[in-house]
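Note that one protein chain of the assembly has been removed; the remaining protein chains are unaltered in position.
Labels run A and B following the written order; every chain starts at residue 1.
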Amino acid sequence: MKQRNSDLWKRIKQQRFLLMMVLPGMVWLLVFCYFPMYGCQIAFQNYRITDVLGSSEWVGLKWFAKFFKDPLFMQVMKNTLGISLLKLLFGFTAPIIFALLLNEIRNIKFKRVVQTLSYLPHFLSWVILGGIMITWLSDTGVINKALIAMGVLEEGISFLAKPEYFWGISVISEIWKELGWGAIIYLAAISGIDPSLYEAAEIDGANRFQRLWYITLPEISGTIAILFILQVGSIMGSNFDQIFVLHNALNDSASNVVDMFVYKIGIGNGSYSYATAIGLFRSVISLVLLLIANKVTEKLEGSSLF
Amino acid sequence: MKKILALALCTAMTASLIAGCGNEEKKGEGELPAAKTEATEGKPGWQDDTEPITLDWYVNYSWYTSVWDTAEFSQYIEEQTGVKVNAIIPSGSESEKLNTMIAGNTLPDIITIEAGDPALQEMVQAGLLYPLNDLADKYDPYFYEVTSEQTMNWFAQEDGKTYGYPNASISPDQYDDVHMVIYQSFNVKNDYYEAIGSPDMSTPEGFLNALQAAQDMYGDQVDGFIPIGFHSFSDTGNYSFDSYLLDYLGVPKEIGGKLYDRREDKGYQEWLRTFRKANEMGLIAANVFTDSRQQLEEEIAQNRVFALLYQNCDFMPEQEMLWMEDPSTAYVAIQGPSSGNAPALEGPSISGWTVTCVTKNCKDPERAIEFMSYLLSEEGTRATMFGEVGVSCELDADGTPHYTPEYQDMYINDYDAFFERTGSEPLWMLRDPVLEKNWSAEQPDYLSQMYDWGVPYVVNGSQFSQIDPASGTEEAEIKQDIDLLWGSTLPKLITAASDEEFDRLLSDYFTQRDALGWEKLLAVQQTKYEENCKKLGITE
Partner (left out) sequence: MKKRLKKVKLFDVINVLLMVAICFLMIYPIWYVVVNSFSEGTEVLKGGIYWWPRNFCLENYSAVFKNKEIYTAFGITVLKTVVGTVTSVLFTAMVAYGLSKSYLVGRKIFMVMGIVTMFFSGGLIPYFLLIKQLGMLDSFWVYIIPALFGFYNAIIFMTFFKNIPVELEESAKIDGANDFVIFLKIILPVSGPVLATIALFNGVGQWNDYFTGVIYITNEQWLIPIQTFLYKVISESSSARIVANMPASVRNSMVTSTTIKYATMVVTTFPIVCVYPFLQKYFVQGIMVGSVKG
């Protein structure tokens, strides 16, 4: 035991600078994240806004039970997971592909222009974008007009009035909006690749696709893996701003996600507790998913969070 | 992996069990400081003390603007009373802002919130507000002279005291004194209506025929023609199909002293069936279900909408625009759906719109209540609406103020400049409501017809307001569930493919509603209704 302890102290002393660099971050976490966490207890209480936090009456798992028993529970979970998985499948891969393709452009000026333009949609707020989409997607809107002109459709479809289109609309519009922005980080990773690797490959006679497959991708695979894990961890969430603005009475059966459900409960008083309980449920599931994804990625790729 | 998960959960749980330390007592301690000036009988308290003071006034609406320092009217008020109002406005997320202020005990001197806001109850119960009665008794009995006793009673809490005073509140007694405008009307586009022969739209057949005729005539000409427009669908239903239609049809709210279940009314259901039929005939555009208010406004501006079961004040700008281009293309109010009864359109209620309260954090409750009295008096109301006599307004023989020609011109032709200069109506939160209504300027032509249409049918429904269960109770949860149920049923009713399906959906709704606890909810509402009747002195 003594041996172990003194080993430990030795290592701490060796790493004292590193530790001094890390400690402020941990202190910050304690103050700004862990300290307020006592607020989570209201998920098990009947909290009223005027209560001193911590003094409300305890009701155990009442709110969780209420959520699980709600007739809309399955619908809400299905919508949330469905949309998130589609966004994971398509929305995660699209920026990577875009970054790889953009990287192949020779002309630097053109490359810069494309990159700058590509991230502009990220700055459009969903409030504005949603308003535009509602107009354009209506049965007399531009999109329908174009489809009819191209012969794809006979008469206009009010896309946002039909639940079956909602998931598609949500995924496609989000990809459009975030494509350029999401690619930024991959472009950053690609720019950090040692050019000598490429030079060596060219000398060996590799063509561009081979270079891409054997050098670029493996070099940024660490980044891809981490971001993948993090996105898996957010499956239980959703882009509330987007859903809120595109949601309406007719597509509700497809757009009622967890965030929407919580929003409908309202900020009225009993619901601080209810909303917190739902939030806790989501957090636990998200964390579990994250850890699973982490394990899987570790086995496949070698990188992991821990 | 298991270890990590366990560690993570433990950390979270431990953190959440650490009781929050250092949470302060929320209850403001309430010994009222001694009065600084003696109140004299009949004399407004504010005249005794015009020392400069700044009152922080929180208004729970992000659209409220304050131009206190630069506006003439406010400067005049400040001169007169010595009070400067520092308006605190949330820039958004109003309820979160208010809740954090309550939870963190950072409420300012005076606050104004919506009359029905649950936060009011919360604050009263937590003892965060001064009873206005106490303040008036101690500092300024004049307050009683400028407030209506009926209104004070209406807003009294369980302890008999009143904590907030409303604005725009008209009690049943005052109805005759007041000039009304009614926002609910059934409107049609004048040119289209005349083109189809100005038919009668009060019966289901007439209604459908008229819509069909309009569709036949304009469906091809006008791109995206919309025979009839409504308010937007929300999670809990659609205003056009709920109280709007119910009131318009004159469906009673109570029969023989008992609250009437309006959705069971046969006349109302017949009209819902009519709308279903209209949808089947292709007369209800798909947009109607998905449009937000912005989209509907665009459609109106684009001459695409024929009929509107929609509040006339809500499309004022579009109406003005159409009128300015060509008055015949604007909308007029006509007799719409009827099941034989006269419409029973709600006039202003005694519940008013917002309430204003004095919090226990107030730095000078004496000045606060005196200032409130000032605003509620004729003097104050005139100052906030018209400014100083001789400068921006003149009085005529019976004391009614009018803008001077210069200001009147600005008001009509360049409202933005008017607003900047005068801070027009800077303090609408507290005014004499009767005077306010009577002194309001004449409505422009393009609005007066619609506004006046409903006036003969006005009823006072004050006793029906504020009968909903208090938030946090079981009945409140029931109400919310029922509202959400209706919200998902209504669109299905309208888009139902046949009358049989409609009937089935409707009866399912009633069954489910009963299962959710309708009777309990009704019982609570009935009790509150009876209390209201007592407060207003309405006997059966």
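The rule is short, and it goes like this: a contact is a pair of C-beta atoms (placed from the backbone, for glycine too) under 8 Å apart; a residue touches a chain by one contact, two chains touch by 3 or more.
What you are looking at is a predicted structure, and each value in this text was computed from that prediction instead of being measured.
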Can you list the shown chains that the absent chain is in touch with?
A, B
Can you tell me which of A:61, A:74 or A:127 touches the chain that was removed from the display?
A:127
It is residues of chain A that touch the chain not shown, namely 8, 11-12, 15, 17-22, 24-26, 28-29, 31-40, 42, 49, 53, 98, 101-102, 104-106, 108, 110-121, 123-125, 127-129, 131-132, 135, 142, 176, 179-180, 184-185, 187-189, 191-195, 207-208, 219, 222-223, 226, 230, 233, 272, 276, 279-280, 283-284, 286-287, 290, 303, 305-306
Name every residue on chain B in touch with the hidden partner chain.
4, 7-8, 11-12, 15-16, 20, 22-23, 56, 61-65, 88-93, 96-97, 99-101, 103-104, 106, 108, 168, 294, 297-298, 301-302, 313-314, 316-318, 320-321, 324, 353, 412-416, 425, 428, 440-441, 443-444, 447
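Note that in this section only the chains that are shown with their structure count from here on.
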Round to the nearest whole Å and give the separation of the Cα centres of chain A and chain B.
39
Residue ranges of chain A touching chain B (in the complex, touch as defined)
34-35, 37-41, 46, 48-50, 52-54, 131, 134-135, 138-140, 158, 160-161, 248-252, 264-270, 283-284, 287-288, 291, 295, 306
Residues of chain B touching chain A in their complex?
1, 4-5, 8-9, 11-12, 15-20, 23, 25-26, 95-96, 99, 102-103, 118-119, 122-123, 125-126, 128, 223-224, 232-235, 238, 286-287, 289-292, 294-295, 298, 471-472, 476-477, 480, 484, 487-488, 490-491
